[in-house]
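I have a structure here, written as C-alpha cells, and I will follow up with some questions on it.
Taken from a larger complex, these chains appear in their original positions, while the remainder are omitted.
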C-alpha cells in the first residue's frame, strides 16, 4: 500500500501519464514517509461516451500537451 | 475528473491526510494542467484485518508522524 | 449485473438511502429493460475527513431531510 | 458527490446509456434533493469473457433495443 486509482478522461499523452506517475509517487512518498516501491498507481482512462455530469454524457477531450482539458 | 482513490492502511493522522490531499492535487494540476476544482480525491482507510499480502493478513500500522510505515 | 456503486458523503438518513435504492432500481430497470433482481446497488458513505475537492478536505454534511447538501 | 459507477455487460447502445445517465441523475437528484451538477456517473462496460457467475464466464449480450438481457 498505498494503492492509488486515477480515473481520468481518455486522451492524455503517454508522456503525461508517465510524468503523473512519477510526480504523484513523489508527493505520496514525501507526505507519508514511505518507500516508492510501496506505491502502486493504476490509471483508468474513461472512454468518451462513458462518463456523465448533470445527466449529460461528457464529450471527448484532446490532450493539447498544453491547453487545459474540459472535465 | 480526475477522480482519485487512495487506498492506504488505517492509522495515518488527519494532519497527514490533509497534507496528502493538498500535495497530490498540486502534482496532478501541474502535470495535467487543470484547475484544482477539477480534482477529487477519496481516501479509503483499510482497517486492520481487512488486507492481505501473500495470503497473510497485514497487521495494524501506527502513524508515528515520522517513522516509516510497514505496507 | 448491473452492479452499481453509489459513493456519497456520510450523513444521509437510512430512509433516504432506502428510497434511493428503490428509485434508482426503477430507473435502471425501465431503461435497460431488465428485471429488478438483476440490479445490485452498493452505497459507500464517505466519512468526514476522507474526501477532498481542490486539495481541501470536504466538511461533514447533515441530512436535513429537506435542505440540499453541500458536495 | 455523489459519484456513481455503473458496471454492466458490454453491448448496450449509446442511446440507452445516454438515457440511463439522464434517468439515474433525475432519480438521485429527486431523492437526495441535490443539483444535477453534483451528480457524476461512470459507465463501466464489462467485455465478454471478463465476468463470471458461479465460476462460469458469462457469454456476450446483444442490446436488442427491446429484448431483456441475460445477466
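Read from first to last, the chains carry the letters A, B, C and D; within each, the first residue is number 1.
What we mean here is this: a contact is a pair of C-beta atoms (placed from the backbone, for glycine too) under 8 Å apart; a residue touches a chain by one contact, two chains touch by 3 or more.
A quick note: this is a predicted structure, and the numbers were derived from the prediction, not measured.
The complex in this file is a homo-oligomer whose displayed part has 4 chains and whose full count of copies is 6.
Just so we're on the same page, only the chains that are shown with their structure count from here on.
Looking for a copy of the A-D interface in B-D, A-B or B-C, one arrives at B-C, which has over half of the same contact pairs by residue number. Taking each chain's centre as the mean of its C-alpha atoms, subunit A lies 24 Å from subunit C. One simple way to say how far apart two chains are is to compare their mean CA positions; for subunit C and subunit D this gives 15 Å.
Shown for subunit D are the residues that touch two or more other chains, namely 3, 24, 26, 35, 40, 42. Subunit A contributes residues 7, 46, 49-57 to its touches with subunit D in the complex. Of all the residues in subunit B, the ones that touch subunit D in their complex are 3, 40, 42. Of all residues in subunit B, those touching subunit A in their complex are 1-9, 12, 16, 19-20, 23-24, 26-28, 30-35, 38, 46, 51, 66-69, 71.
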